Every structure is written in C-alpha cells, then in structure tokens.
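Starting off with a structure, shown below.
The complex appears here without one of its protein chains, the remainder shown in place.
First chain written, first letter: the chains are A and B, and each begins at residue 1.
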Amino acid sequence: MPEKSNLSRLVGLAALVTFVAGSWVGLFVVPADAAQGDVQRLMYVHVPAAWLAFLAFFVVFLMSVLYLIQRDLRWDRVAASSAEIGVVFTALTLALGSMWGKPTWGVWWTWDPRLTTTAILLAIYVGYMAIRSFADDPEKRGRWAAIVGIIGFTNVPIVYLSVIWWRTLHQPPSSPRSVSPEILWTLMLNLAAFTLIYVYLMMRRVRLAEVEGKLEERMAYHG
Amino acid sequence: MDVLRRGWAIVWKDLLIEARTKQSFNAMAFFAALVLFIFSFALGPDTVLLQRVSGGLLWVGIAFTGILSLSRTYQSEETSGGIEGLRMYPGDPRAIFLGKFIGNLVVLLAVELVLFPAAAILFQIEMWPHALELAGIALLGTIGFSIVGTFYAALTVNLRAREVMLPLLLFPALVPVLLGAVNATTAVVVGDAMQGTGIWLRLLAAFDVIFFVICVWVFPIALEE
Partner (left out) sequence: MDNLGFIVAGYGLTWVVLAWYTWRTNRRLDGAARAVAEWEDDGADAPGGPTAAGASA
C-alpha cells in the first residue's frame, strides 16, 4: 500500500505548478537586472532557498522548545523533519550563492556575512543530525536534539552580528539599491513556490518520521 | 545558597585531584605551546606576519587545548558510569554544571598564563603595556568557551563517538567567541585603532551572559534519566 494522502497530493501539485511558473517567469519573462545583467536571475532561486532554510530552522527551534515543555514525541518528529529539509536547503543556498558569486564578484567564495553565517548554520545543523543518529532511545534522542536545536538557533543572530562586525569594520557595508516591482513580484512568486514545497516536503517527511517511529517502537518491543 | 556550596565542592574536588596529579595541566600547557610552534613553522619566520596573525594563533591554540581538557571534564566520574555517576550527586544538578564550568575555566586560564607569555616571546610582542586588556579578553573569551564547552561535554559524555561529536557541536557554536577574542587580541597586539576592542569585548560579554543563562536552564534536562 503506497503512502499517499489526498491533501499532500494537492499541496504537492500546487507546489509543482507554482514552482514551474516561478522558474519560467524568473528565467524568461522578467527583464534582466540593469546593473547585474541576466545572472541576477539566480536571485529568484537563491533568496527563496535561503529564506526556507531559515524558516525550517526556526521551526526546529519552536518545536524543540515545545518538546522540552510537553515531552510529546510528535514535536520531536516535526523538528527532525524540518532540520533535515533545512539542511538540504542550506546546502542548496550555499551552492547557488557560489554560482552567483563567481560571475558577480569573480570568486566562488567570499566572506560575506550572510554567506558565512549560512555556512556556520549548515555546520550547526549537521551537528544536530549527527547527535540524533547516535541515540537509540527516542525520548533521549528528542531531548538531546531539542537542546542542540535551541542552542543552535539562539546562536544564529549572534553569529551573524559577529561576522558583520568582522567584515565591515574595515569596509563600509554596501547600501541596498531600490528594487523594481517586476523583480519584487517574481521574487514573491518564487518565495510562495518554495514555501509550498516546504509544506509538501514537511507533510511527507513528518509522515515518514511517524511510520519509522512506529517501526522503531515495534522493534524495541519485539526485538 | 545550596547550589553554590555544592558547586564549590565539585570545583574543590576536581582541582585537588588536578593539583595532586597535574596530569592534564602539564600536557595541556605543553600541547598549547606546541600548537603555537607548529603554526609558526607553517607560516614562516616573518615576524611582522606572525604578529598580525598572533591573535588567531593564540586562540586556535586555546581552542584545541580546550577541547582536550573538555573531553576529560567528567573523567573523575567515569568509573561510576559517566552521566549516571553525575546523576548520583545529591541536590540540584545545576551545581554540577557550575562546578565543572569553574573547574574548566580555572585550568584553561592557567594554561593561558603560560601560553600568552610564550606567544609574546615567540612573536616578539610587547605584551606588558597591554596586560590588563589582554587579561580581560582572555577572561571573557575563556568564560564563553568553558560555558558552552562544559555543557556540550556533558551532553556527549556517553556517546559512542564523543571525540568527534564534541568538536562538531562546539566549534560552530563558538564562532562568535573565536571572532571576538581573535579580533580583540589582534587589535590590542597590532595596535589597530580601526578594529575597536570595545565592541568585541561587549560581544564576548553578551555571549557569556546569554549562554550562561541558557546552559544553566537546560543542564538539568540534559542530565535527565
């Protein structure tokens, strides 16, 4: 019996349609940026990916706090799912940033505060996933992971601030340019598309965590 | 305060063991000096360059040495089963955290007391005029390192792969401490007015307070059965 629910199918379809539309508009419809040229089109996938990574880790933080208060494994499953998706999107964000940086700045990597913070974020949540993999008992795993999730997320603004100071004490930060409405709308469309993808992936991933939890319980009972 | 009294008992016990045996202090101080040496070899004998990166070298040395000492934080409880042994202490578990944190802090500060003069000699830095500023930076940086380190050492103490897990969790969390301490140290050593030591000291102080509160708050949860 394949695991399919109508709701997740619907969300998945909506995500696919919005995503195709978003990529289409970003690639072919919206005019190229005046200053950067066509390469700026990468923004329409890079920024939503970064936004999702942060959203996913914020969900991990909320669910971690909830888990420590209520000790309901449901919250732990949501946190674990969101962390895994967050790691995928963080890695994607870094790769896209690199691909955008090469033609724009001439280098694959620069110690830009946002780029650097994202890389550290990846390291923090790889640690989160690693500590999960070392605990066999679901209750203990949830507790340890929740603690790492809380400490990790609290650290994000401090890391960001420290990297900004590190980078900008010698050079003034660049002032943001005004963004044209077409660019803004295309970005919004892609943000919606990525958020729908997140919702769809979360539905599937949480379901997976539930089924795996059930299996684990049985094995502990019978094994 | 009962928590403080119990915490102090743990500090006293651990430091007494350390003072009697000196097993970790000697090795750590030697290791830290060795790290400075190896980096100097790797970077070449250019004194101006070494002075410019001395803050980084010092704190990399402290971080590596600190990891070694942190993974031994709960060693004296090892024979009674690591985390289970810790749970057997009576009273509030926060006392364990406070005690272990202060123990780690004292040992690391003692290592730095050797390491900073060693760096001054190796890199030909005039440290005496800046001794007070450097002491402040070292104290704030080491407090931050010890808070998060003591906490994550407890979290990973019973893991199969704790030697890998402790640095994997700790180093990303310590980025603000390292950036703050390294930049403040370099600013003092090189005398770069642009880099402003004050802002970094404030960052370190803020980090210390925030993570002290969080770690004290969640430590009992980490120790639960």
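Heads up, the rule we're going with is that a contact is a pair of C-beta atoms (placed from the backbone, for glycine too) under 8 Å apart; a residue touches a chain by one contact, two chains touch by 3 or more.
Being a predicted model, the structure only gives us computed values, none of them experimental.
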>> For the full complex, can you list every visible chain touched by the one that's not shown?
In response: A
> Just one of A:Ala49, A:Leu115, A:Val148 or A:Val163 touches the chain that is missing; which is it?
Replying inline: A:Ala49
>> For a quick check of understanding: of A:Ala50, A:Met63 or A:Leu96, which residue touches the chain that isn't displayed?
In response: A:Leu96
> List the chain A residues touching the unshown chain?
Replying inline: 1-3, 12, 19, 23, 26-27, 32, 37-39, 41-42, 45-46, 49, 85, 88, 91-92, 95-96, 99-100, 102-103, 197, 200-201, 204-205, 207-208, 211-212, 214-215, 218-219, 222-223
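Note that in this section only the chains that are shown with their structure count from here on.
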> Can you give the whole-Å distance between the Cα centres of chain A and chain B?
Replying inline: 32
>> Quick check: in the complex, which residue numbers of chain B touch chain A?
In response: 148, 151, 155-156, 159-161, 165, 168-169, 171-173, 175-176, 179-180, 183, 194-196, 199-200, 203, 206-207, 210-211, 214-215, 218, 221-222, 224
>> For a test of understanding, state which residues of chain A touch chain B in their complex under the given definition.
In response: 68, 120, 123-124, 126-127, 130-131, 134, 143-144, 147-148, 150-152, 154-155, 158-159, 161-163, 165-166, 169-170
